[in-house]
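Removed from the display is one protein chain of the complex; every other protein chain stays in position.
The first chain written gets the first letter, and so on, giving A and B; residue counts start at 1 in each chain.
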């Protein structure tokens, strides 16, 4: 299996509060009257991760956290990653590092995906003048992406998908860069600069991953419906660059539509598989309604907790087995076709797009 | 169980036409070439309410209406409410009265939820001058809500959720009030006045119920996607006031997302459970994909027919049993966790938010 979009593991021992905050896309403190363990994802941790720590399935949160502490975070990560059964990780490094550590913890090949906005912010922080920013960014991206297999855009977070689909002009970019640099904020959120980063990614030519829909409240979900990308997708089409829409929940049917009609559009239900827990079967089923099977991918989008790297793979395999098994039982599909489709989505499609072989 | 959003029962004997019109959210006459009994809700009435009137399950519409007439509307209401197994009703009184009657018919404790727009319309009708309207509304609301457990907004009906999220200024409110009073319509639909009513509710501090999405054609459904509230939700957050999104269909996944990421947002699939009949199981399942279980509620939004108070509870229990039972059968959840989650959603969460104990 190839996990084509994943982040690193947070090191050190985690207090319960921190652990619970890593179990949700909310960036707010967990209120005192509830626990994040009482959620689809929390139940999945107790069910599927507890046995990897040699606890019975459905161990209590207290038992689970005690076992975690007793094994130590490094051993916990090692065990959960090994038991995930993932053969390669494509690590998006925009949240900071993680590449070498993921290789060490998992013992598996890792590949880098470079976050466009992080590179742009680093160039700005390095003291580039506004007039030089476009060239400096292109150069830095070329260097950083030389050993990467893809790039990633978080324009969904910083603006939304309701942006002008055309590439911005150079003068416009310099003007926006000037305003940004004068403002002195490290975070890039001007739509002209975000479009510049994205289109520079298109020029570069590697497959482009786009965070789509479900994520933390830094984004406005309805402005991240992938259908809002339709005109951008059409403009990219003649460039021959692949677009990979990540997560997409609750707009995964919309993403599947785009993947059916545009040859260069692909998608996954990544993050949603983890967070919907026992219901991920339903989300996976819906993701397989309209798209050709060669256009669907697997990712966990795990970040921070190795539980997420583990559960992403476990729940995806379990969901696929149940959904495709249902089609086989009903006589709609053959067993061989079901196995073949699972391999395409779990591995072959990613190997093809990212040239992993 | 706590039905945290419900209305009163229409008194008197009902002719078939009136009965059928109360079985749909349409406010149009039922066309002569169809019957509202041929709908998911109509089938559910015949299946689950008929036995309460001592008819066999699936009795015909004619048999059902004859039994209804023979028992008399009061006895029908008494039976259906008793068999609903609901322990408390939170009655939204904006459609007029119902509190004492619900207590009498059900023999259960009732609590009031005050509709903001009704109070504003009553203040206007009482002859307040535009300049006095803000103060008069605040005073009247304080008095009316003193014994209530929550307030309710129908801004979804009167405008939609695409409103300016900021509280309006006092001068702006007085100006809009002047225009409204000169116009002489009893119904408030000016967005400035609706925002004023809503923000006055926020200042008041009780939990705020918001009609969300599915409802009668007085609203425009796509303008009631709860995601359109995102900025308003963020503005309310520092005030420490709880927002309860009601019904939410077909945007219940969006509501669940908001409930995951914002600590003060909660939701139910209320009205949709009744109207989707045998399919309510699927709607309930989807509502349990993303939200922590402490943020999900039960309501029937029943109005008019005691059949709706009854079916809301029956279909919700049935749906929960099937959805959670499926998770238990598959080994994803324990039986004890399933029971605990059902109690949280059916009762505990409402008791906590509305301070019912």
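Going forward, contacts are C-beta pairs under 8 Å (C-beta built on N, C-alpha and C of every residue); 3 or more make two chains touch, one makes a residue touch a chain.
Computed from a predicted structure; not experimentally measured.
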> Pick from B:12, B:31, B:96 or B:238: which residue touches the chain that isn't shown?
Replying inline: B:31
>> If I consider the whole complex, including the chain that's not displayed, which of A:153, A:230 or A:299 touches that chain?
In response: A:230
>> Considering the complete complex, identify which of A:39, A:153, A:209 or A:254 is in touch with the unshown chain.
In response: A:254
>> Please identify which residue in B:47, B:108 or B:175 touches the non-displayed chain.
In response: B:47
>> Can you say which of A:71, A:303 or A:333 touches the chain missing from this structure?
In response: A:333
>> Counting contacts across the full complex, list the positions on subunit B that touch the omitted chain.
In response: 24-31, 33-36, 38-40, 42-44, 47, 57-58, 214, 216-217, 220-222, 249-250, 275-279, 282-283
> Which positions on subunit A touch the chain that was left off?
Replying inline: 225, 227-228, 230-231, 234, 253-254, 257, 260-263, 285-286, 288-295, 327, 330-334, 337, 341, 344, 352
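The rule is simple: only the chains that are shown with their structure count from here on.
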> Between copies subunit A and subunit B, what's the superposition rotation on C-alpha atoms, in steps of 5 degrees?
Replying inline: 120
> Distance from the CA centroid of subunit A to that of subunit B, rounded to the nearest Å?
Replying inline: 37
